[in-house]
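Right, one structure below, let's go through it.
Only a single protein chain was left out; the remaining protein chains are all shown in position.
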Amino acid sequence: MTARIVLQQADIARALTRISHEILESQRGSSAAGSDLILLGIPTRGVLLARRIGALLQSIEPGTSTVGALDVTMYRDDLAKNPTRAPSPTDIPPGGIDGKTVILVDDVLYSGRTIRCALDALSDLGRPRAVRLAVLVDRGHRELPIRADFVGKNLPTAVEERIFVRMTETDGIDEVTIE
Amino acid sequence: MSILITGAQLPDGTSTDLFIDNGVFTTPGTADRTIDAAGLIALPGLVDLHTHLREPGFEQSETVLTGSRAAAIGGFTAVFAMANTMPVQDTAGVVEQVHSLGQRHGYVTVQPIGAVTAGLAGQQLSEIGAMAQSRARVRVFSDDGHCVSDALLMRRALEYVKTFGGVVAQHAQEPRLTVGAQMNEGALSSELGLTGWPAVAEESIIARDVLLAQHVGARLHICHVSTAGSVEVIRWAKARGVDVTAEVTPHHLLLTEQLAAGYDSRFKVNPPLRRDEDVLALRAALADRTIDIVATDHAPHPPEAKECAWDEAANGMVGLESALSVVHAAVVESGQLDWGDIARVLSRKPADIGQLAGYDAAFALGSPAHLTLYDPAVTRTFATTDLRGKGLNSPYLGYKLPGRVLATIHHGYPTVLDGELVDAHEVAAQAVAREASQK
Partner (left out) sequence: MRHLLSTKDLGRDEAIALLDIAEDMADVANREVKKLPTLRGKTVVNLFFEDSTRTRVSFEVAAKRLSADVINFSAKGSSLSKGESLKDTAQTLAAMGADGVVIRHHASGAPRVLAESGWIGAAIVNAGDGTHEHPTQALLDAFTIRRRLHGAGARGRGLDGVTVTIVGDILHSRVARSNIWLLTTLGATVSLVAPATLLPVSIAGWPVTAGYDLDAAIDNGPDVVMMLRIQAERMSAAFFPNAREYGRQWGLDDERVGRLPAASIVMHPGPMNRGLEISANAADSAQSTVLEQVANGVSIRMAVLYNLLSGAVVA
């Protein structure tokens, strides 16, 4: 099957900028101060996206947010069906998540199961004031009642299609393809 | 019963027809049965100087009957039954019981070995004279399983046995050097964390005993020699004129300690499997007659004695059924021994050491008809279906082994035909008929 590029570098940059503004917009009027915002990326590429969004937030409104990583491997419901996975580090910014607004960041939203894992993992780490979800691509086919608050691009797909998110830090290029 | 065997190859390489009547080899006449032995080797009936039949006392492991059947299918016509039964074979009553059980079943001649010390306890001599003069006519005395480690007791045993023309068969194992010993001591035992059984524990006892035997002018037999160092000591003793004979087991001629690496207790045996260089030295010693005979140390155990951790498992392997094939693989295929040598190390010489009559002139007219027909050309993957005793603890399961026994004849009647045991009732009836004809 041939690959089709659906997002290029400029599209991704634009999407992340928009998401950043939307995040800040959503925070206005809330009682929480900006620094109570924690971006937690889900490894691997969610972490990279979280860092980029964090940098954008920092450039728009300095001091508004901190960035970390949340590994969900240990919370997956399909561990017994696959070969053992090596977990990735979880990195919670100092001060923890209690009372903070946590924005979960992932590259692709699909069945929703990964996010379910992330919600479980979060509840073991503390009690956030609110949890939001930001994704670069929402490809549909949800299996759980989960939706994203911030979406880079809604991408209708067939189940047999696969979405590849590549990022400069790990893959040498920023692009999203569908195969 | 008369049997004509046609076209068999004798151990010396010549081919001939053999005629058996009334229990002995004789001149051809009318045969009740003809066996076509073309392509087969006729060996004299094999004699095992070292078998554990377990009866009386450990009938869950083996009985005289099942052990006799294992022997017959392996080509044996006589076995020497070790003394570590319960009660111990240390009185005339027990040895006569074992002897007569063997006679009644009829598959092989069962010649009991008497204990050197009462109860195998290593404290005082057993009733050696009574056993020697019993109907079982015991001539070999051994505490096998235990070493007669007390030097004075060993000296006395060597001397006392002389009185009755017997021989002491020593299980050479210095007990203090082998407390808790599990396998050959060396780099592998260090890695596996198994307590070592050092070669020196065997060699030091052999060295002591050959000197004792020389000093008191007695005959000494060394059981299951397992190390290159032991070979050196025996070679030295023979050169000095000491009246010593020695045996090696089939497994020590073929298997090495490396098999312990998987902690599979089928490979746990006493003395333990040794290094490659020991195996090579034992083969060479058998070839140059430093070691006189092969004896199986057939040691059957019930499954539960082996289905456990190595330390907790019993020592020993069954060996009667596989012995000839294993010796074939170890020293005949390599060219170190020919079939004439095999006839010596597995029949004539062990009978000679054990003073068992009827094996000194194999195939000669008028001598007892003990023989086995062996097909050296076939190869088989050894399996539990090849075993006929109660013990399934063979180290060769899954091994490709050469050769197969197709017929065994004991006192002129078949115990094995077409590679399978003759029915127990038939064999017993033949044995009874022979007994009757002797009287």
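Residue numbering begins at 1 within each chain, and the chains themselves are lettered A and B in the order written.
By our rule, contacts are C-beta pairs under 8 Å (C-beta built on N, C-alpha and C of every residue); 3 or more make two chains touch, one makes a residue touch a chain.
Predicted model, so just to flag it, every value in this text is computed and none were measured.
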{"item": "Contact with the hidden chain (one of B:12, B:36, B:307 or B:435)", "value": "B:307"}
{"item": "Contact footprint on chain B, counting only the chain that is left out", "value": "182, 185-187, 189-196, 198, 262-265, 304, 307-312"}
{"item": "Absent chain, residues of chain A that touch it", "value": "71, 74-75, 79-90, 120, 123-126"}
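Definition applied: only the chains that are shown with their structure count from here on.
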{"item": "Mean-CA-position distance for chain B and chain A (Å)", "value": "77"}
